[in-house]
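Taken from a larger complex, these chains appear in their original positions, while the remainder are omitted.
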Amino acid sequence: EGTIRIVEQFGTLYTPFHVMKEQKLVEKHGKALGLDIKVEWAKLSGGSAVNDALLSGNVDVAGAGIGPFLTLWDRTRGTAQEVKIIGALGAQPNYLVTNNPNVKTIKDFTKADKIALPAVGVSVQARVLQIAAQQAFGPGKEKQLDDITITLPHPDATAALLSGSTEITAHLSNAPFQDQALADPKIHKVLSSYDVLGGPVTPTFVYSTVRFKAENPKTYKAFFDAFREATAWVDTHKSEAAAIYVKAEKSKLDPAFVEKVLSDPDVKYTLTPLGSQKFANFLADIKAIKTRPASWKDYTFDDLHNDQGS
Amino acid sequence: MSELDLGAATGLHRRTVRGSLSPARLWRHTGVRRLVILAGLAAIWQVAALWQNNPLLFPTFTDTALAFIEAARSEGMLWSALASVFVLLKGYAIAIVLALVLVSGAVAIPFVRDVLQTLTAMFNPLPAIALLPLAMMWLGLGEKALLLVLVHSVLWPFALAALSGFEQVPETQRLVGRNYGLRGPSYVVRILLPAALPSILSGLKIGWAFAWRTLIAAELVFGVSSSQGGLGWFIYRSRNELLTDRVFAGLACVILIGLVVEMVIFRFIERRTVLRWGLQR
Amino acid sequence: MSVSASPAPTFAPAAAAATVPPALEARRLTLDYTTDAGTVRAVDSVDLTVAEGERLVLLGPSGCGKSTILKALAGFIPATSGSILVRGKPVTGPGPDRLVVFQEFDQLLPWKTVRDNVAFPLRVARKVSRAEANARAEAALARVGLTRALDAFPHALSGGMKQRAAIARALAADPDVLLMDEPFAALDALTRRQLQEDLLALAEELKFTLVFVTHAIDEAVLIGTSLHLLSPHPGRTLATRDTAHFGLADVGSPAFESLTREVHGLLFDKAAHV
């Protein structure tokens, strides 16, 4: 009790964390519970590294994509290291964007196209594309498009797409890269993860081990309350949040652009997991995880069980 | 005369040693000592992993061995490894040839040497990530880009080692070569290369290792359209799926290949050349 | 003879020899080494002429520049001033027409067996087949008593054996000009005498031109057709002597002994060792 170590990644979805840091919300809620909490923030890149940090006991709370989370949950279920979701970082769509005017739907892709995404086959984006392919081409055809996908980190993929001088013609992207890409008139949206998963999706989660919560109930509660407050605050103070983001990340982005990204009507800052169970089912279908969760509540701490999650 | 009859009896002599089985004799055999060392390392690994008891981060040796067999059987890990080795050898060979040409130019022409030293100092510290945009733009995202990154990772360190080797060749041996009228490429091939072989070999070993490091890192980014993919991709995929024993199996595959290359190929070359010639102890 | 220039061929147009330029010629040759700390003059304004088939011996105290002159004649060291001519043409670099036996023990190529070392210049010249080159190498090695070491690598030879292999290598290559830097210094008396005899016989037979460095005055008188004595560092010409009339039969003769003593006197009597 009294110490919490939090690891975050890069991106606008982590704005609630920046707010918690900036406004010392965890400390505030700790005091309310009569606890002096020491908060340590770390920044890593990549879900695998985040999971390693959690498993090695170097952090208590981690933020990463749904893919790495579900994998970790599946592998640690029933062990001392079992992990569960504290809350989502917010609902945000992933767009498939292209600079090929002929592509209106994913059926229009040809062998000449290359779709960039992080980690072919295994990233969230890759799974979204596979689900979309299943919907478009029929059951068992989820790997239809895999042959024209190519692994490329978001920044490079965006640069390649914008420059138009490489083989990359499409990119299953992420904020704020997709917003930057769509600012270019030559680039248009082919689909959104919301279409594929039938509604808003929270692609990134904050999670911790069951043991941490059991051993540090007050610290956990302080974090949860702070997280909830920050998330609600961001959802209602987009322009201040954008300023905090720019400051915290020492970003060179125009604060107005960040505010626009945060204010996208599709974006909602909420703790409630959305669209996650469909995703988990798909992973179970293709045997990427061994356990098929009966409900999204299986892998979420009970603080959120009364919410309308999915 | 018979006592100095070098060369001819070599093979026979070795076979005799190999035939006997006393422990002291066996111990004198490099392969045996290496096996003992490897067994010791495996034991340390096993104990450390059992003690840590954190299989998702650090699987035991036995789990890894099982995963290795399983991956080799049903996942085609060895084919992935073979695919990686082919690409790697291609990049490695290009880099070595390129480096030797540059270094030969550098020993012949002072200005080329300045250029080479400047380029090496500039590009050697750059990580592969730096080349990504240029590779995409000029070479696309296929094997060519992967080769570019491989060449980059091998070229500069090998050129450094080779240049240093060439520059250390004893003056008298240089003079002998030039005295016989050797110039240009034949001077390099017939004098500098054999005389600098110890440094060249150390450069080759370093280059080989870095080719692997880079290949595994780069397969995450380049040329992986989902169907195929080499050992790096296998490791990355396993890591993403938190199949740590398979990650370690993939790395063990890299280690095994490294050991084979070192103990079979490089040792063989060394025994036949620098050790035999007294250029190295 | 004084320190001034030896008569250049152009001043004696009537002589028959003048139509054939000398095999080797150095005019007012000055040689410097550039080091970290500046320039070291090793050889100062030396003139020498070696006619076709002649044998010039350089004699002088340690460090006087003998090896430096030899390396300059071979084309390894450019003249600071003065010039070096081979058959009347300025030297531009080293070449297989002027083979060198170096003073150093490490002049064998460590990655070749003794046989291959000796056959190497023949193979490089591409004048003979591999079998022929090996046969000639073996013959030359037999001459210097190294038959038992044909297949040994140089690092397994004694000092004297290395020098003998280097001598065999130069002799087997049948050069126009041979430049030898104390080739017999590491050899025992018997081997030395045998190789002196061999060298003289070969010189008669093959008519090569020889420049030879030695510290042994009797060897100098025996081997040379002329002696060139150098002063201590930096090397300047002290004197030259014609010794063409001394052969093997004269060793120990009064004339031979008296010349030996005279040379010793010339070299060392007024030599102020630093």
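The chains carry the letters A, B and C, assigned in the order they are written, with residues numbered from 1 in each.
Throughout what follows, contacts are C-beta pairs under 8 Å (C-beta built on N, C-alpha and C of every residue); 3 or more make two chains touch, one makes a residue touch a chain.
Keep in mind it's a predicted model, so treat the numbers as computed, not measured.
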Although each chain type is displayed only once, what is its multiplicity within the complete complex of this file? A x1, B x2, C x2
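We take it that only the chains that are shown with their structure count from here on.
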Interchain contact steps from subunit B to subunit C (minimum; 1 if touching): 1
Taking mean CA positions as centres, which chain lies farthest from subunit B? C
Whole-Å separation of chain centres (CA-atom averages), subunit B against subunit C: 47
Per-residue overlap in subunit C, given as positions that touch at least 2 other chains: none
Going by the contact rule set out above, which residues of subunit B touch subunit A in the complex? 54, 56-57, 132-133, 136-137, 140-141, 220-222, 224-227, 236-237, 239-242
Could you list, by residue number, the parts of subunit B that touch subunit C in their complex? 1, 4-8, 170, 172-173, 175-176, 178-182, 186, 190-191, 194-195, 197, 273, 276-279
Listed in rising order, subunit A residues that touch subunit B in their complex are 47-48, 51-52, 55-56, 67-68, 71-72, 75-76, 81, 114, 119-123, 143, 146-153, 156, 159-160, 163, 165-168, 288
